[in-house]
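In this view, the complex is presented without one of its protein chains, the others remaining in place.
== subunit A ==
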Amino acid sequence: VSSPGSTLTPLSPQRLQAAVHYTVGSLCQDVAEDKEVQFSKQTVAAIAEITFRQCEIFAKDLEMFARHAKRSTINTEDVKLLARRSNSLLKYITQKSEELALSNMEQKEKKKKKSSASMGGRTAEQEAAVTESEDSSMV
């Protein structure tokens, strides 16, 4: 959610747990509507608790994997390693990470275009036409 190096205001565990509980509640509601079943309050609370504790395990493992690769930043490779045990999960995670990578690339391209357009410089031949039209519209 945040870029590495940004300062996050640490939330208290209770607030974190409440946030998790709320999200789990919403997700359970979606499932309940989809499958036409009911979730008791205790069930939702239990799932929230499980999720919260599982996060601790995930965090520790991800830290370990990053350190193992002599990195101090956790990246998608570490996350994939976390999901390695389950084939279907690994497939899903890999697909999602590819989608993310693509959207990131697109965003970067857009940024490049913007900066190159504002500076009037040309970084790629493909953008040349676009920047030209933008330049003419700016003048």
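In this text, a contact is a pair of C-beta atoms (placed from the backbone, for glycine too) under 8 Å apart; a residue touches a chain by one contact, two chains touch by 3 or more; residues count from 1.
The working rule: contacts and distances are computed from a predicted model.
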item	value
Protein name (UniProt record) of the chain left out of view, among "Ribosomal RNA processing protein 45, putative", "2-oxoisovalerate dehydrogenase subunit beta, mitochondrial", "CENPT protein" or "Probable electron transfer flavoprotein subunit alpha"	"CENPT protein"
Selected residue (touches chain absent from view) among A:Arg15, A:Arg53 or A:His68	A:His68
Contact with the hidden chain (one of A:Cys28, A:Ile47 or A:Leu81)	A:Leu81
Chain not shown, touching residues in subunit A	61, 64-65, 68-70, 77-78, 81, 84
